[in-house]
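A single protein chain has been removed from this complex, and every other one stays in its place.
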Amino acid sequence: MPVRLAELAVRYGCELRGDPDAEVDRVATLLEATPGSLAFLANPRYRRHLATTRATAVVLDAKAADECPVNALVTPNPYATYARIAELMYPVAPFAPGRHATAAVDPGAAVDPSAWIGPQACIEAGATIGPKVYVGPGCVVLRGATIGEESKLVANVTVCEGARIGRRCLLHPGAVIGADGFGHAPDGGRYVRVPQVGSVVLGDDVDVGASSTIDRGAIGDTVVEDGVKIDNQVQIGHNVRVGAHTVIAGCVGISGSTTIGRRCMIGGMVGIAGHLEICDDVALTGKTLVSSSIRRPGMYSGALPADEARSFRRNSARFQQLDELARRVRALEAASGRPRGED
Amino acid sequence: MPVRLAELAVRYGCELRGDPDAEVDRVATLLEATPGSLAFLANPRYRRHLATTRATAVVLDAKAADECPVNALVTPNPYATYARIAELMYPVAPFAPGRHATAAVDPGAAVDPSAWIGPQACIEAGATIGPKVYVGPGCVVLRGATIGEESKLVANVTVCEGARIGRRCLLHPGAVIGADGFGHAPDGGRYVRVPQVGSVVLGDDVDVGASSTIDRGAIGDTVVEDGVKIDNQVQIGHNVRVGAHTVIAGCVGISGSTTIGRRCMIGGMVGIAGHLEICDDVALTGKTLVSSSIRRPGMYSGALPADEARSFRRNSARFQQLDELARRVRALEAASGRPRGED
Partner (left out) sequence: MPVRLAELAVRYGCELRGDPDAEVDRVATLLEATPGSLAFLANPRYRRHLATTRATAVVLDAKAADECPVNALVTPNPYATYARIAELMYPVAPFAPGRHATAAVDPGAAVDPSAWIGPQACIEAGATIGPKVYVGPGCVVLRGATIGEESKLVANVTVCEGARIGRRCLLHPGAVIGADGFGHAPDGGRYVRVPQVGSVVLGDDVDVGASSTIDRGAIGDTVVEDGVKIDNQVQIGHNVRVGAHTVIAGCVGISGSTTIGRRCMIGGMVGIAGHLEICDDVALTGKTLVSSSIRRPGMYSGALPADEARSFRRNSARFQQLDELARRVRALEAASGRPRGED
């Protein structure tokens, strides 16, 4: 759908530098753009592609605008503005309400007439499917679960017994919401399953990535607050609470009963132990292990960067002598009459 | 279902301190309990909540019982006793045998008349579904697979060709049992798929978490022994053997042909390389990498804890000079005439 730059500028509050009648009908990267494309510049890493872009227009901020060789839509937040324009240019296909002939909807389920239940889906008794909800192919909503208004379950999603999904949530394929938490009581060399009788509650505007899993609580609920964005292959244990507007990158694991604050940014493959508290506004870089509570906002790390294998092997062998090495340094200090380092 | 404390004490062998006629009808945490609730105290971390709890009764051990302000059910193992009481108070819903109209059950499958095959499920030819098995919505049991008595496949579980699942197993949504192992033979810059002709065998009372995957063997079987508990997002490679009553937390990966002993406790995100042997009674803390066999029981670790990013960056830069640093310390020792440290 072609759209005039003037319309975009007005609609999204940008300053337009260039031809108001120029039109764009698709998006592209700065590097790959051709005439008719809209590009954007938000990550400074890609600024080097600006001078030679063939885009019809670029969304960028005032600092970068002077270097823009083509039409510019200038805005303080180019990435968010780009997102909104892309949403306009690539509207989500509307769907007709109803249910596919192959859907298995229990008569005891409450399905809003404006919802769509897709092929091979299953809605059990006592489940509630809200207005304008989209339940894609192969999705399963078990007994007593609730899906809030305008939420979308893309395909092969599982929402377990009693789980409550808010409004405008987006659950990607393979996501599992509300499986039993991992509770096993040791008893004479064996384990007794601990019934998981809590539930899981997702707020509004929560996204859950493909194959991510969020367990129901053991007692009381697992809670994911409004606006939380969860990438693929993330595991969230029972009775975790994730504060509003926190983002969680791929392959993260959060153990049971941990509380994560609001507006946190959790990098890929981070692991967080159980029963901890992470305060608001904490950023964790990729692969960090969090094994104790974090009470001060800020950025935390914990994973060594890759090195050539031979060099890494030498250094990691030394790591196993590190305490010993520190003692030897202290002994040298003592012998030399120098003040001892703090340790 | 309200139950008298006297009955609980008798049934589960607890000493009752307090009113035998008091009744509980639900479980709650010490902190959130209200009258009518049963709570428990097992993790010392939560002992501070005991004095002010409003629970009607608390399951705890003798040491903690003196501080209990309400009725106490005293037992040496409060967590396991709580688990059993909760199982009584929250009985699993019984199911009627049969099959849902939308289930696709091949006439060549052997389905016990006491089993339930749910909506959208698929049972292929040659599969055997044992007595009182529950196959939930969207589950797939491929050709020749066997599901043992009283096992439950919650929803969207896949059991591949020829896999054998024991009795009373619990497979959570998205679990995949018996996919091909990862076997590819390099051949002139390309790879040739190595047929995976072994199978996978799960013992009795094995739990497999949501989205966990256990591959079939390349030659011979992958084996998970009785009572093993596997959390979500765990990957178990071909020809692994996991010893009885071992617990595996979320996001763990175990590479092919590794043997894990009995009663091990494997923390979250642990990675275990292939072709290793881990003996019985090994505990691995979260995120540890195991790259060689472990032959002595005990606790092992390997992941650095999180630190402020700036500080971590400085230290990890030094890590890359660690071998050099150790050499410099040795040179100082030599120059000072001190005995050299062992390295």
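In this document, chain identifiers A and B correspond to the written order of the chains, with residue numbering beginning at 1 in each.
In this section, a residue touches a chain if its C-beta (ideal position, glycine included) is under 8 Å from a C-beta of that chain, and two chains touch if they have at least 3 such contacts.
The structure displayed is predicted, hence computed values, not measured ones.
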{"item": "Touch criterion as defined above, residue of B:T53, B:T146 or B:S211 at the omitted chain", "value": "B:S211"}
{"item": "Among A:T128, A:T259 or A:S316, residue touching the chain not depicted", "value": "A:S316"}
{"item": "Missing-partner contacts on chain A, residue numbers", "value": "27-29, 32, 42-43, 45, 77, 79-80, 82-84, 86-87, 90, 100-102, 118-120, 136-138, 154-156, 170, 172-174, 207, 209-211, 227, 229, 231-233, 245, 247, 249-251, 263, 268-269, 286-287, 303-310, 312-313, 316, 319-323, 325-326, 329, 332-333, 336, 338, 341-343"}
{"item": "Touch list for chain B against the chain that is not drawn", "value": "102, 104, 120-122, 124, 138, 140, 142, 156, 158, 160, 174, 176, 179-180, 182-187, 189-195, 197, 211, 213, 215, 219-220, 233, 235, 237, 251, 253, 255, 269, 271, 273, 275, 283-285, 288-292, 294, 298-305, 307, 311, 314-315, 317-319, 321-322, 324-325, 327-329, 331-332, 335-336"}
